[in-house]
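This is the structure I have questions about; it appears just below.
Up next is chain A:
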Amino acid sequence: MATEVLMPKLGLTMTEGTIEEWKFKEGDTVKKGDILFSVATDKLTNDVEAEEDGVLLKILLPEGETAPCKSVIGWIGAAGEAVPDAAGDAAPAAAPAAAAPAAAAAPAAAPAAPTAHADRPAGAYVLATPYAKKLAKEKGYDLSLIPGTGPNGTVVAKDVESFVAGPKTSPMAAKLAAELGVDVSKLDVNGRVMKADVLAAAGVGAAAPAEAAAAESNDEKPVKVNPLRRSIAANMTNSWHTSPRVTYTRPVDVTAMKELRAKLKDGLKEQGIKLTYNHILMKVVAKALTEFPDVNASFADNMLTRHKHVNMGLAVAKGDGLIVPNVKNCEEKSLAQIAKETEGLIEATRSGKVQMEDITGATFTISSLGPYGITNFSPIINQPELAILGVCDMVDTPVVRNGEIVIRPMMNLCLTADHRVIDGVMGSKFLKRICELLENPYMLLV
Partner candidate 1 sequence: MAATKAAKYTKELAEHFYETMCTIRKFEESVKHDFLNGEIPGFVHLYIGEEAIATGVCSALRKDDMIESTHRGHGHCVAKGADVNRMMAEIFGKKTGLCQGRGGSMHIADFSVGMLGANGVVGGGYNLATGAALANKMILKNDRVSVVFFGDGASNRGTFHEAMNVASAWKLPVIFVNEMNCWASTTPYRTTCNVENISDRAAGYHVPGVIVDGQDVFAVYEAAKEAVARARAGEGPTFIEAKTYRIEGHFVGDPELYRDHAETQKIYHDTDPLKMFRAKAAKLKLMTAEECDAIDAKCEQKIKDAKEYAMQSEYPDASEYMKYVYVDD
Partner candidate 2 sequence: MRKITFAQATQEAMAEEMEKDPTVFAMGEDLARQGGIFGQFKGLPQQFPGRIIDTPISETFIIGGGVGAALAGTRPVVDMHFADFIGVPMDEIFNQMAKVRYMFGGQAKVPLCLRAPDGSAGGGAAQHSQCVEGWFPHIPGIKVVAPSNPYDAKMVLKAAIESDDPVLYFENKILYKEKGEVPELGEEEPYTLGKARVEREGKDVTIVSYSIGMKNARGAADLLAKDGIEAEVIDLITLSPWDKETVLNSVKKTHRLCIVHEAVKQSGFGAEIAATVAEEAMEYLDAPILRYGAPFCPIPFAPTLEKMVKVFPEDLEKGIKGMF
């Protein structure tokens, strides 16, 4: 009997996943433990192993398509074994998605914009005329990948007939080609046209297809954003509506911090560790947080949870998005450990290999825009945390020391704090404490 391949649920917050790549094609033999497919969630990409030996009988969810967790996306079984068709399974599989929390369901409920298949809600029934279905079946096309131009975006016969008239194209490539207006039949490709070929033809980097689409095309047709962007959008909106926030800005003299780094970095470099100001900031803020338990906390339903450890989140740009991995138990760790772990996390994040536990459970976040010359900003709290520290550029500034004007490297720190828990005095004291520690790093030893 054939076994279902399910969309995995990788972590508590995952509600849906997008197939990035099937590592096998229909008809291929797979062994238990083989990497069967990779799935993109709202935060990262994971490889998923086959749970059975057998033949990959059917792929129900093509590359680039999204489905709710636990829905059936394929079948593994004995060669030649019959499997239920996609339509028969889509309905029950979709049911749990409907019961998912409202925030998670929001992306799926995005309004169905008129015609393009890209605007179909994930996992939605594909409106297609009976004749279009017949043609698609005959040609072996996956109907869900074909843009519909009929009423309400219905796929009609001519859509099928005009679909992929050229070389064999991967579903993802076909989808992108439709979005970017790339004529795949004109591509000079050996064998199958892949996603990269289409992106190259469109002159865009793989990271930013949506932007490229907008730039390439004169019309302003909305395009579907990737799961990461959808997640960011949902989280930022949620935070904006959840936390009444105040941003406190305070300049700090980073002369001592610079000296500290200068003194330590070469030694650490020999150990293969690259020390940055962020690492020092993380160490400093972790120390301060142990002194302000109400800041290293989360708040929900009028219940305050003070966290025992500081899991220091660091906002990391990834492609056209942002991910926040965190260093666990940061308050217990040495600067070297923090530096080492942080760099590893950043690399894993940017390469999409970061593990789910590394990007969940943060208790506080640091976001640095210093390298971009930013001197003041108001970061948004990463829920369910209560505060976030914005780090600005270091600027040599004339300041008065002991009645004399001197030039000092000054840096603004912008603390956004949730006023439900952190009042102005506490916020200010906390920020002041960070500054003291930065200006007098020996206090870290106390």
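Just so we're on the same page, a residue touches a chain if its C-beta (ideal position, glycine included) is under 8 Å from a C-beta of that chain, and two chains touch if they have at least 3 such contacts; residues count from 1.
Candidates were picked such that all candidates are chains of the complex that A comes from, given by their letters.
In this text, all values refer to a predicted model and were calculated from it rather than measured experimentally.
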item	value
Chain A in this complex - touching candidate among 1 or 2	2
In the complex with candidate 2, residue positions of chain A that touch it	129-134, 150-151, 156-157
